[in-house]
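Note that one protein chain is taken out, while the other chains of the complex remain in position.
And now, chain A:
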Amino acid sequence: MRPSRSTRRHLISLLLFLFHSETACRPSGKRPCRMQAFRIWDVNQKTFYLRNNQLVAGYLQGPNAKLEERIDVVPLEPQLLFLGIQRGKLCLSCVKSGDKMKLHLEAVNITDLGKNKEQDKRFTFIRSNSGPTTTFESASCPGWFLCTALEADQPVSLTNTPDDSIVVTKFYFQEDQ
């Protein structure tokens, strides 16, 4: 009795998953449902990696380069993107904390985002290209940009002073081939 019940439960969760993933991408045609991995590195050549579940930017040497985090992207509109890491299982978001806006990594599936536009706004970033580089402004925290510190191995964060010389907001952002 028990095994059959658990099989049924698994079947239901599988069906729910299939149904869920289908509904998550409606309207089906307009935007790609799949996520695409991008390589990201700042103009000072720092790449992203995880340290104690925190996203940091620094230099990865030789065999350490395998630690590099690719950014998983699902577009909502041509300039509006959801950004994630770890095969889209952790998504970048902007959360208000006092006067500051903080970059969070939230355990949500990137392909599930976009159903509730208002609720998922904190995961949305506005991409702007300028020459070969790209900046990412949070859609829910206007004026706050994704940035790295000048020093290596420091957390990736958000800044509202993108022209400040102590932060880097310009990134190279290319499809991983």
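The criterion applied here is as follows: a residue touches a chain if its C-beta (ideal position, glycine included) is under 8 Å from a C-beta of that chain, and two chains touch if they have at least 3 such contacts; residues count from 1.
Note that in this section contacts and distances are computed from a predicted model.
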Complex member absent from the view - protein name from UniProt, among "Vacuolar fusion protein MON1 homolog", "Histone acetyltransferase ESA1", "Interleukin-1 receptor type 2" or "II associated protein": "Interleukin-1 receptor type 2"
In chain A, positions touching the absent partner: 26-33, 36, 39, 41, 43-46, 49, 51-52, 58-65, 67, 73, 75, 77-79, 129, 131-132, 152-153, 172, 174-175
